[in-house]
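All protein chains but one are shown at their positions in the complex.
Chain naming follows the written order as A, B and C, and within any one chain the residues start at number 1.
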Amino acid sequence: MGPTAVLLLTCPDRTGVVAAVADFVWRHGGNIVDAEQHTDPEDGVFFQRVEFELDGFAFGRDDLHRAFRPVAERFGMQVDVRFSDERPRTAILASRAPHCLVDLLGRWAAGELPAEVVLVASNHPDHAELARFHGVPHHHLPVGDDPGAQEAALLDLLVAERVERVVLARYMRILSPAVVDAFPNRIINIHHSFLPAFVGAQPYRQAHQRGVKVIGATAHYVTEDLDEGPIIDQDVARVSHKDSVEDLARKGRDLEVTVLARAVRADLEHRVLPWGNRTVVFG
Amino acid sequence: MGPTAVLLLTCPDRTGVVAAVADFVWRHGGNIVDAEQHTDPEDGVFFQRVEFELDGFAFGRDDLHRAFRPVAERFGMQVDVRFSDERPRTAILASRAPHCLVDLLGRWAAGELPAEVVLVASNHPDHAELARFHGVPHHHLPVGDDPGAQEAALLDLLVAERVERVVLARYMRILSPAVVDAFPNRIINIHHSFLPAFVGAQPYRQAHQRGVKVIGATAHYVTEDLDEGPIIDQDVARVSHKDSVEDLARKGRDLEVTVLARAVRADLEHRVLPWGNRTVVFG
Amino acid sequence: MGPTAVLLLTCPDRTGVVAAVADFVWRHGGNIVDAEQHTDPEDGVFFQRVEFELDGFAFGRDDLHRAFRPVAERFGMQVDVRFSDERPRTAILASRAPHCLVDLLGRWAAGELPAEVVLVASNHPDHAELARFHGVPHHHLPVGDDPGAQEAALLDLLVAERVERVVLARYMRILSPAVVDAFPNRIINIHHSFLPAFVGAQPYRQAHQRGVKVIGATAHYVTEDLDEGPIIDQDVARVSHKDSVEDLARKGRDLEVTVLARAVRADLEHRVLPWGNRTVVFG
Partner (left out) sequence: MGPTAVLLLTCPDRTGVVAAVADFVWRHGGNIVDAEQHTDPEDGVFFQRVEFELDGFAFGRDDLHRAFRPVAERFGMQVDVRFSDERPRTAILASRAPHCLVDLLGRWAAGELPAEVVLVASNHPDHAELARFHGVPHHHLPVGDDPGAQEAALLDLLVAERVERVVLARYMRILSPAVVDAFPNRIINIHHSFLPAFVGAQPYRQAHQRGVKVIGATAHYVTEDLDEGPIIDQDVARVSHKDSVEDLARKGRDLEVTVLARAVRADLEHRVLPWGNRTVVFG
């Protein structure tokens, strides 16, 4: 199968949307290879993901958005156009803990993640050799006395490298509003608890003190409200009284790795539509 | 939302199917509330489930199939037309073990299963009082010296009661080919292992002897090849060396109950399309 | 195997405890069939569960506690002596929702729960027929204008029936401190979220609004701090954007049933040692 276009559509729920979109694609020579939809009855909102082959389609990539405009305007749609062979320029940010970074780079090397990893940045120097092993430039951004300067340097770097996605692979610093605003629903974080339980610092210690029997991890888009962004994926593992805080952290690392990778993959496959502080994640 | 029609479509994968179906619904005043599709690239087969509101639709229920025929013929479709407010006449068959029967009747009483449970039949008399509690006729079909007579009586009963779905709730007898043939992909069985592991009798004993660390349950449509029918759902539970055969059976009962209920519900919500010995199970 | 005694021991962690207990049992003719232990290094506390056959043991049941006293005093132990063939007198409290009650009575009828269910009590009359079906007295305790009178009637009932365990099977009222105090770590509740997420009312609505991808259920001993009691068991299920609040509640019911039954069973099998707001749950 050749490259495909993906339309991510959000609009008020109205009769005829499905037929209008299918007709648009069909009339211009596209073949729909996948289509999923969802209606939120409370908010009265319709979501759709339509994927069709570009081969034989009447419009080029640059013209597709414009060509679709009449349909979009008729239904008041918010439209996001993507292409299956795009590889968004992606930055991975890490602190000391290597596990998520190791995993993401490994998957990327194995061809599992349709992205271009253009840089690794960290407030610590530890991962320079790992990044080099994978042929990715490593940027050490120490915090020092002036956190604002580090944040500004980070934003400069992301802009200079024309970054389109940011993955926080257990990056332990809070991003500045300027960075968050520059990448709306384009920054994915992994939080080491099943949110909304145990927001804030040291969730494994909190979990141990509360005596829970499951721990979890949550991948979410980053918004200005810490730990409140739209959840993309979550998973949990059973634990018991035998597990110390360190055991929870160790078992949690496996969850963090898996959940973050699944969320990044869903995002890169254009399967996630954020809606307020929630998400629609298609198939 | 009023009643809806559901089209379950299977056809060779060809360009334009999605648009043609959406156009058919739209042109005749239907509003698509849900649509899912799947393409099997190996077999080159396309599957679709399209659900639309009947309110405002140009055709009555009896005419829908005929009206859709031109589209169906154009694409060589196999078509199954269903309605969300139908409640298929359902028979539940059980033997001695009560757990699946208790659960299904409880869910039915709670309104979870869109069916009309018209009878409970068993080769044992044990469940008569339970059936009476739920207001469902109970038929005791003892096997006796002539198994063929029992099988014939069962078939007569199902036909006389105009049964449309049969659920084997741990019914421990093998159905005669006559019964199986009379209800193609209309009989759901629960097998107490994660098929294809441990086909045949006493799967929990087999599991114990093999020393597995997970046990499972499998719900499938019944075909003439025992334990080989299309799988609708499966689930598993962790076990350990501590679990005796009896413990496995007890833990397995919880799995059987859950998996069977999920499969019956998926079938009754018109979300399952069998294909050979596999199934497509939508959303 | 004949009846066994179970010692549940909690004491400061000191050298020689394991040997002293094993020696006590052995010297008096008991055969240890199971022993598990746990040390909490932070609190410096040792927990042990020792189960041994009574057949051949030197002391009768009434004398066991006294005979063990020297060992207990030497190590500063808190001792709970139980017997495998005891069947604690158990009350099940429910409100309108039947699912946990149906399940517990079904398991009890199947011999899964080593208890004597002596009464069902409810602030609604709905479950009278179900209780009768299982041969258990049903008590309707309507709330009316004077909640305090209802609470007093409940406590009177539990005392009059010499109840030893109380199971809150989705009982939607808060117990009075007098009831809680009368049954320390003897009342098990099921909360319909993975605590500490979504404390308080309507956790499924909260979960839907937060857009979580897993829901959960938590069984815990009831203390005066609502939703803060020692957690015995938890479990979760994956959900998605497709699930309405009602879908979450339906899927959650299956979790509630399973988690509550597992917790009640663990308690009745003398496998749970509470410690502050946590628990040690042995295998």
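The rule is short, and it goes like this: a residue touches a chain if its C-beta (ideal position, glycine included) is under 8 Å from a C-beta of that chain, and two chains touch if they have at least 3 such contacts.
Predicted, not measured: the structure shown is a model, and the values here were computed from it.
The chain that is not displayed touches the following shown chains in the complete assembly: A, B, C. Touch with the chain that is not drawn comes from one residue among B:Pro41, B:Gly60 or B:Gly135, which is B:Pro41. Residue-wise, the contact with the chain that is not shown comes from C:Asn31, picked out of C:Asn31, C:Asn185 or C:Asn277. Touching the missing chain, out of C:Pro3, C:Gly16 or C:Gly200, is residue C:Gly16.
Within the complete assembly, A:His99 is the residue of A:His65, A:Arg82, A:His99 or A:Arg210 that touches the hidden chain.
The missing chain lies against chain A, touching residues 98-99, 102, 106, 110, 112, 129, 133, 242, 250, 254, 258, 261, 283.
One chain of the complex is left out; on chain B, the residues touching it are 38, 40-41, 194-198, 210-214, 216, 230-236, 240-242, 244, 277-281.
In the full complex, the hidden chain is touched by chain C at residues 1, 15-16, 18-20, 22-23, 25-27, 31-37, 39, 41.
What we mean here is this: only the chains that are shown with their structure count from here on.
Ranked by C-beta contact pairs, the top interface belongs to chains A-C.
Taking each chain's centre as the average of its CA atoms, chain A and chain C sit 41 Å apart. Those residues of chain C in touch with two or more other chains are numbered 242.
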